Every structure is written in C-alpha cells, then in structure tokens.
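One protein chain is absent from this view; the other protein chains keep their places.
Moving on, here comes chain A:
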Amino acid sequence: MLVKLSLSSMRKMFKDYLVLLFGLTISIAIFYMFQTLAQNEAFVEANKMISATMFVFHVGTFILGFITIFYIFYATSFIQTLRQKEMAMYLTLGAKKSKITQLMFMETLFIGIVSLVIGIIIGMGLTAVIADVLMDMLDFSAEATGFKAIYTSSIITTVIFYIILFLLTSIVNAWQIGKKKVLDLLQANKQEDVIKTSGLKTFFGVLVSIILMVIGYYTMIHIAKFQHFGVILATITIVPGTYFIFISFLPYFVKKLKQNRMLNETGINSFTLGQLRFRMLNLTKVLGTVAMLIALGLGAMTAGLSFYHNIELQASSFQANDAAIYEPTKEDIDTIEAMDVSEKNTYEYKLTNDGVFFLKDSLLEKPPLVPHFDRSMEAISDIQIKRVEEKLPASLYTMDGTEGEELPDKWLNAISLELNASYTMFGERTVYVVDQSHYENVDAKEKQVIVTKTDDFSKHVSSFKQLEERQQEVAESYVGKPVDNVGGKYNNYVSLKSFSSGTVFMGIFLGIAFLMMMASVLMFKLLSSAGADIERYHMLRKIGVRQSLLQRSIYRELFLLFLFPAIIGLVHVLIGMQMFSFILVEPYTKVWLPISIFLVIYGLYYVITVQLYKRIVLPKHH
C-alpha cells in the first residue's frame, strides 16, 4: 500500500524529481567523462608532458569524488524536504517508522539507479563530442593515443562509486527521517533562518580575507622569486582567503548595500537584498567552493589553451625567420609570394661533396635577422629580433674554426638556425663562409637559398608544410639517404605541438568537466533551499506584487549569487596565470577563449536555475 502511495506521489511530484534526476545525471556524466581520461593509462602515459600528470589525475579524482559526495547529499536532501510532510502524514496515520524508512531508502536508490543509467549514456555522448571537437582543434587523433569514449573500466568505476554513494545516502536519509519526531517533520518548513552578526568578528574576517588574498596574489605575480615555496604559500593563503571573503566580506558588502536606503527602499529591492543576505549566510561554504572550482577548472582550461598558443611563440623563439628554402623552385616562390611576407632575403652558396660555401658578400649585403638573447632577460617575450651587426673581416670562416677563423656567435646562429645549415640538411659537409675569391675557386654550380619571415607564422602553417616537404627532398638529395626531420621552425613547431597537445587536451577536457560540475553544485544548493521561499513569494503576491516584479527579483537575486563566485574565480585565474609566465611566453594569449567557454556554461546553468527556481516558488495563477 505504501509503495503504491509513494509511487503516486512521485508521479505527482514528477517535476521536482526531474530536477533531482537532471542533477544526478549531470554529476554522473561528468564523473564518467573524467574517468575515461583518468583510467586510460595508455593515454595518460603517452601524453604526459610533465611527470606530475598522473598525480594531477589522482588529485582530480579525489576532488571530484569529494564534490560528488557533497553534491549527492544536497540533491537528496532537496528531495527529502519535499517529501517530509507526506512522510509525516503517513506516520500520523499509523504507518510504522521502519516502513517509512524503507520507503525512503528504496526511493533514493531507485532515483539513483535511473540516473546512473541515463548519466553514463549522456557521459559517453558528452565525452565523444567534446573529445572529437578538441582533437580536431588540436590536430591529434584518438586512434594514435588510445582514447575512447566508451571505456569499460570507467563504466565499472562509475557504477561502483555511485552505487556505494547512493546506498550511503539512502541509509543516511532514511536514518534522518527515522530519528526525527513526527512533529518536526510536520513543521519542516517552519524553521527560520537566524542571522548572526558580530561587528568585531566581521571586521576581523574582512581584514583577514583581504590580507590573505593580497599575500597570495603577490606571491603568484612574483612566482619567479618564490619558486616552489610560492606555490605552497599561494595555496595556503588563497584557499582560506577565498572562504573568508564569502564568510565575512560579501555578507558585509550586502549589508552595506542594504544600509543604502535610497537603494534598499526602492521597489522590491529590500526583499531581493534580504533574500540575498540570508541566502549568502547559508551558502558561504558552497560559494567559496564554487569560486575555487571555477578558478581550478578555468585555470586548467586557460593553461591548456595557453600552452597550445604558446607552441608557436616558443617555436619562434629559436628562429627569427620562418623558413630557409634551399634551391627554391618556381612553385616554392609562388607559395612564398602568396603569403604576407615581411622579410625575404636571398643568399648564394655552392655545394661540393664535402663542403657548403656561403658567399660572405651576399650575407653582409643584407644580414639575416637573429634573436638577441641576454642574460638579464626574464621571459621569452623579452627577446629582441635584430640583424647581425658584426662585420666579417677574414676571408674564410668555419663554424668551429678548424679552417680559417671561427664564426662569431651571432653569425653562427644565423647560419646554423636561420639558414638551417645543419647536419640534417647537409650531412657531413663542412660549412664555410667565404669571400668572393675563395667562392670563385669552388668548382660547383651557384645555388640560392631564400630566408623568409611572414607577418604571422601560425596563419600560414599549411604553406610552410608544403615548403618543408620540398626541403625534405632537397635535404635527401644532399645527404643521400632518407631524412625524417630537416629541422627549421616548421619542424620545431610540429614536434612541440605533438608533444604538448595531449596535455592541452587533458587540461581543456578536465577544465570543462570541472566547470560543468561546479555550476551544477551551485544550482542544486540553490534549488534545495527554494522550498523555504515558496511562502514568501505567495505572501508577496497577496500584498499585490506583480508577477513580473517577482520574476525580476528572482533573476537579480540569483544573478548576484552566481556573479560573486564567478568574479572571484576569474580574478584568481587571471592573476594565477602569472605563475606560468616563466614556462609560457605569453600566458594571456587568447585568454578570452576559455573565459567565453566558461561564461557560456555558467550562463546556461544560471538560466536553468532561474527557470527551475521560478517553477518551484512562484505562485500559480488560478
């Protein structure tokens, strides 16, 4: 009989259960998505650019598991508050407590299993789609890395993890209902929030939060000075600092807003701000956690993308020019001319069986560009690109000075890197720079090499690929055997890219998973407290507040609740990226991209939360 009642009431509260189902499904899907990466050791091993990758994954699994546990408890307590009165009614009608507990247990488990099935299916879909898009973007194939969207061991882990979790929460929920008195259950919604504020405590809280944040930000900005110690210092200051901001600073801020009578006593503002203030006091820990997760997820994504964009910058830090083309064909010249070329120099050389002879005069006439390094430089972006200025007074130079003079450093760079006169290009041949008379004595045909630079290397990657394929043939004809890497900027770029794209992929993938997770935590926590607001909105309707005004109040209140952690998380990320300034050339390149991804995900959650919340609290018209 009770089962029948329970089923019928579940059907009645289908909408509310839909919210729960939705939330659990998301959580499961994301957990699964994470597991597809974390469990796929072949993938992680193949792509670990930094040795700490596995460690990052273990930490990630731990954090995600931890959040999930919280999440499930929020979600189930949400449904519990909805059912309490009904349970109490059964009790007053004489149902046995053990029967009710059993019922509650079965219900939670049932919902759990349904969401587990849907969640894993959605998780597979999400993983496949996101992985596909990212791999396409990063030119990196799933087959080569062993990445799979449907991964048996991940499915097993997800199922076991969630079954245990659901069992646990079902037991806890049933136990909680069981130990409560019937009266408490009947009056479940009558609890009132108590506001506790002590001026001195708030003041110290605000002060502490500001001091901690300043220290943390300072160490992150000057990470070069503090090194490893700085990372630890930043962690132990920023994490508690963030929580302190939500515990003391923001409630203080809203209180100040409320004290502005001009603002507070206009329209429905006093209600909106009142809601916000009370809500915030209940949500401090959640908001703090969400802000930290935004920082982590967005940080992982930004760092990932920034790594990616830095490949080009890093590749170009060795060479000032984009390519050296030996024996350019008509086709090569056409390709070069089709690009926006900012530099194009042609130099003459002769090739014999055991030597390469560059004509000194042709080099001096328009010296090639080289990067200028300096000891005092802190970042790669400080490198200046200048022409080689040294004169070459001697009549014959070699790279190591075994014959004639030794090439000065800058010229050595120019010849070996800019002109790519390397072992892979010329094999065992000695590289000479000679004056006109020596040059004329070399018994070989004069050839040409074009050294060129475009306005933007990354824009013309495909053209450089073509040029490089031709150079490979030239190199093979010089060396007389197959060459797999001629060197030069394009090849540096390709190898750096393949080296890092796995890491980039993981960063972005995890970042997205984290963001989706944390926004849904916030959504759930907000919805689980919506039950208490129903009466307030009914009352407001009675005293004559228009529906549209009530809606606006909801939009604004939730907007601010979403906004605060977003702002703090964003600031953390923007300042935190400074930590990468010694690994990455320009940590802020294209930072708008991860931020937009974040804003889209977060914005979606905001809209969904508002819609669901409205459905719960707003009075329905007769």
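As a working rule, a contact is a pair of C-beta atoms (placed from the backbone, for glycine too) under 8 Å apart; a residue touches a chain by one contact, two chains touch by 3 or more; residues count from 1.
Here is the rule we use: contacts and distances are computed from a predicted model.
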Name the omitted chain as UniProt records it, choosing among "Sulfatase-modifying factor enzyme-like domain-containing protein", "MoxR family ATPase", "Putative ABC transport system ATP-binding protein" or "Hydrogenase-4 component E". "Putative ABC transport system ATP-binding protein"
Among the options A:275, A:472 or A:528, which residue touches the chain absent from this view? A:275
By the document's definition of touch, the residue of A:98, A:153 or A:266 touching the omitted chain is A:266
Using the touch definition up top, pick the residue from A:438, A:470 or A:541 that touches the left-out chain. A:541
For chain A, the residues touching the chain missing from this view: 192-195, 261-262, 264-271, 274-275, 277-278, 535-536, 539-549, 621-622
